[in-house]
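This report refers to the structure that appears directly beneath it.
Here the complex is missing one protein chain, while the rest keep their positions.
Now for chain A:
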Amino acid sequence: MEIVDLKKWFPGVKANDGVNLTLRGGEVHAILGENGAGKSTLMKMIYGLLEPTSGEIRFMGKAVHFRSPREAIHAGIGMVHQHFMLIPALTVAENVVLGDEPGRIKFDRKEAQKRVRELSEKYRLAIDPSAKVADLSVGLQQRVEILKAFYRKAKLIILDEPTALLTPQETRELFSIIRGLKAEGVPVLFISHKLDEVLEISDRVTVMRAGKTVETVETKGATPQTLANLMVGREVVLRVEKSDAHPGEPILQVHDLHVRDFGRMERVKGVNLELRRGEILGLAGIDGNGQFELADAIAGLLKPEQGQIIFDGDDITRWSPAERTERGIAYVPQDRQLDGLVLSFNLVENTILRDFRKRPFAKNGVIDRTAATNYTERLIREFDVRPPDASRKASELSGGNQQKVILAREVSRDPLMLIAAQPTRGLDVGAIEGIHRQLVRLRDEGKGVLLVSLELEEILSLSDRIAVIHDGRIVDIVPGAQATREQIGLLMTGSRGHSEVSMS
């Protein structure tokens, strides 16, 4: 595939503004770029979801103009989307074969399940074809997405941030699949913000900046630092710089908390936890072990079955989320599109979402647009939201920039405590650097920070103490400075290992 001077202009944004790319047979080609650099836009054009403003896409020697995904699929292009394209109400098998179902008039359900089972065995992506997608964890849903692309025997596979939601184990499995594809001569376009992944799996890397392809380099010879610098266009600090913590009084105490999720499953099974002012407490764990339900319960989105939550001296167990917000709890939820933003609202409306009833944003029950817009524009500058346009709808922002808006809103309210669930998911290295600095700044100002992350590196580099959760219970709490990857990884599987119990 060859892409020549491709452009895609949205009203007011040049999402792609001169993209040049050559993809060789059987290579894994990584695309790197900051949030909003235009990676997804490029992929959507290749896949026929968006029509280019100008430029050309050549595939297998011919210029192609896909007007719909139908045509792209037909030409042999498969895509795993950054935001899942799965139908929760249908089964795994139905999702995989949809659009190319076995049978004539009748849908041959048995055959569909058989094919999906064979496919999942061939690529060693274990999955139950008859399970409903709504009941699957995100990791398993990701598998379904990948199986969809394989099912169509794609001649070119696009993976738009496929590892953003995967555990390290699942990522390793995905990589062996990608290597298998490579061996079969199928080229892969691979997008990720994780530099180590890009270095491990790709043959060449193309870096995009502000809609343009800047450079294509051989992976051999590149280092995380050179890639990061190319991406951001300046020297990036990859390590978190922080001084020692000076923890003060406890700000949050959780006693014997039990929480059920919306499916009435008990997810948190008796958690005791203490967070102090001026510290970052990392909550490490494998996805699905109750960490996000715990965060939701502290923020007030889930009602605990049992137990107590004490915040700054008040028993807030029965408080509403709004009351907790007022009291000084800020929350960056895991699902930014579902719980974090109103996608159809513009940035002004989204940034004042928590405080629109109050001055200076409202006077006598009427919203003061000017005050709100000024405030939003300040946040956009401070947090480097791109494009810097307050009147834009949240849905028009790239994933990483959506996350910046949420963080800006939560942090700028000057809370006493911040719960950050997966705060850097899908963010580029530059943006991660910025967000990590914000978390450390909050801590240094004497706020409590509860960091819930599936990213072990993130937990290790930021936390002053690390609590490890497994199956809804805290397995151990260890000081962050001494903790090692291996030790925490072992605890995450539920085994205490050799470390001492230190519930301090």
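Basically, a residue touches a chain if its C-beta (ideal position, glycine included) is under 8 Å from a C-beta of that chain, and two chains touch if they have at least 3 such contacts; residues count from 1.
Assume contacts and distances are computed from a predicted model.
Going by its UniProt record, the hidden chain of the complex is named "Nucleoside ABC transporter membrane protein" among "Glycosyltransferase", "Tryptophan synthase alpha chain", "Nucleoside ABC transporter membrane protein" or "Phenylalanine--tRNA ligase beta subunit". Considering A:I105, A:A183, A:L338 or A:V366, the position touching the chain not shown turns out to be A:I105 (whole complex). Contact with the omitted chain, checked across A:I3, A:V28, A:L42 or A:M79, is made by A:M79. Across A:R24, A:R70, A:R318 or A:R485, the single residue that touches the chain missing here is A:R70. By the touch rule set out above, chain A reaches the unshown chain at residues 47, 49-50, 68-70, 73-74, 79, 81, 85-90, 94, 98-101, 103-107, 109, 148, 395.
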